[in-house]
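I'd like to ask some things about the structure below.
Of the protein chains in this complex, one is absent; all others appear in place.
Moving on, here comes chain A:
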Amino acid sequence: MANIITRRGFLAGTAGIGAGLSLGVNGALAQAQGPLGVGFIYVGPVGDHGWSFTHDVGRKHLEQTLGAKVKTTFVENVAEGPDAERVIRQLATSGNGLIFTTSFGFMNPTERVARQFPNLKFEHATGYKSAPNLATYNARFYEGRAVIGTIAGHVSKSGIAGYVGSVPIPEVVMGINAFTLAARKVNPNFTTRVVWVNSWYDPGKEADAAKALLDQRADVLSQHTDSPAPLQQAEARGAFGFGQANDMKAFAPKAQLTAIVDDWADYYVSRAQAALDGSWKTHSVWYGMKEGMVKIAPYGPGVTDAARAAAEQVKADIISGKSHPFMGPIKDNKGVERVPAGKTLTDEELNKMDWYVEGVQA
């Protein structure tokens, strides 16, 4: 009996504490004068060591840089689907003034919530719908793909790369193409084999895809999925690979040749600062290596001197604007010329890309 009473008393006590604390958290007035609330929603867990992880690195950097002027909140592992809109709304109604939604599948939900909360600011990564209070931002990952494709062309002995694809949207397709084009500049017979896993983060499926590709004589892997699983497979089988979104050296110290590193930190700071100053405006930006949103991690032990020099050259030429990964002539994998010599694909054409270049088996 005594036990029951204690338990009941404990419950009443905890509920009381809860109610008291919640006033502070939920109080809308407190937010108005207080720090700027900045909300983030991630498609994967913050521990994916890839895409969501780097967004969270950006969020932490934002907190460190702006200190007490901002208060950040994040929700991880949010499925692209009906749940996303609820989570975005929840962030919108819990005192956040600026909300970053960091996966393409959050586009329509973000647009709907942005319409309902015209006084809040929204930023969506990698989509194409914008509004006066909805900005979009993306990184030119394909520039990094050109650098790693160059390395793959030098390092691969079989001339076959395996590519673990997530979802065949233009961003992923152009990554495969940029990688293959760069590799074929080094080795004209280079081919890229793609296996789709239809997910952005699924270590089990990613590993299976990697195994299948390695079994098909691929000796270098690239991936557009977020976990280190394919890289770990490469390490186990003595092949090579590239880190995705983040330096994944810790998972594959021998196999990782380099990694395309996403750096959102400066962007998040500048947008939060703009929101604080009142200078925030909607926009649609696509930053690359020049702006520092895409970086190349330190080279691993498998990168030969020739590969390193070639990669550095490609990188420098892209940054200086001297070359572009999608300069013609480019043929597609059915033999049709898509880009004539002397022409370069425009951003708009890139964003609609739904064909593969010569050498891609997808």
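The rule we apply is simple: contacts are C-beta pairs under 8 Å (C-beta built on N, C-alpha and C of every residue); 3 or more make two chains touch, one makes a residue touch a chain; residues count from 1.
Rule of thumb we're sticking to: contacts and distances are computed from a predicted model.
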Determine which name in "ABC transporter permease", "Export associated protein", "histidine kinase" or "Phenylacetate-CoA oxygenase subunit PaaC" the UniProt entry assigns to the undisplayed chain of the complex. "ABC transporter permease"
If I consider the whole complex, including the chain that's not displayed, which of A:Q64, A:Q116, A:S270 or A:T304 touches that chain? A:Q116
Of A:L91, A:A255 or A:V357, which sits in contact with the chain we cannot see? A:L91
Tell me which residue among A:G105, A:G243, A:P325 or A:G359 touches the hidden chain in the full complex. A:G105
Can you say which of A:T73, A:S284 or A:Q361 touches the chain missing from this structure? A:T73
Missing-chain contacts on chain A, rising order, are 7, 10-11, 13-19, 21-22, 25-26, 39, 45, 73-83, 85-87, 89-91, 93-94, 104-105, 107-108, 116, 128, 167-170, 173, 198, 351-354
